[in-house]
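One structure follows; several queries about it will come next.
Only one protein chain is missing; all other protein chains are in place.
And now, subunit A:
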Amino acid sequence: MCPAMTSLPDDTTLRTEGLDARGSGRVLVIGCGAIAREILAIRDRNGWSHLDLTCLPAILHNHPERITDAVRTAVTAHRADYETIFVAYADCGTGGQLEAACAEIGVEMIAGPHCYSFFEGNEVFAARDEITAFYLTDFLVRQFDAFVWKPLGLDRHPDLRDMYFAHYDRLVYQAQTDDPALTDKAKRCAERLGLPFERRMTGYGDLQDTLARWAQR
């Protein structure tokens, strides 16, 4: 096996357990399980074998109040094993708490409010100033039921749909990869939510530039 490669667990494991570090490399990225696949794709494409990745359970996306403590714990747990640690989270609903914690413990994180913003590019996303779009990424399309449909109780009470989504006017699928099957699934997600569908090919956006910078350290 190529030393730069890491076998990626399935999406369910990424959602509930995250990803363990490989245990080698001098730079560690502690990230969200929802972007594990993307980080590894960028890393492996660029041959950054010195960069290791561990991910927290992606389901923290639905519980942002738990993210800061989880990141803090992970940084503490890995600090002695790596020269440098980076945090692959944006603010992600922590209301500045993650940023404050990262500043306190001396680690850099991704700029921006959330992955929807950095995948599109923070500047472009901010300029759009969209407040009525509901976003899905590749991972969230694959995990739509676990992250959206079931937590909102729509599997049990589909009649609640319009109470949640009445003010949205579209579902925007931010595609990291060009995958027709995933696009079809995203379209079905939009239909289930009763929203018009829009696909944007974002690629990895600012994540790629951020990782490139981190890999140079």
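We take it that contacts are C-beta pairs under 8 Å (C-beta built on N, C-alpha and C of every residue); 3 or more make two chains touch, one makes a residue touch a chain; residues count from 1.
To be clear about the criterion, contacts and distances are computed from a predicted model.
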Subject >> Listed names "5-methyltetrahydrofolate--homocysteine methyltransferase", "ABC transporter ATP-binding protein", "tRNA 2-thiouridine synthesizing protein C" or "Ferritin-like domain-containing protein", matching UniProt entry of the absent chain >> reply: "5-methyltetrahydrofolate--homocysteine methyltransferase"
**OP:** Quick one: say which of A:A80, A:M163 or A:A181 touches the chain that got left out.
**Re:** A:M163
Original post:
Mind pulling the subunit A residues that touch the left-out chain?
Top reply: 64-65, 91, 93-96, 113, 131-132, 152-154, 156-157, 160, 163-164, 167-168
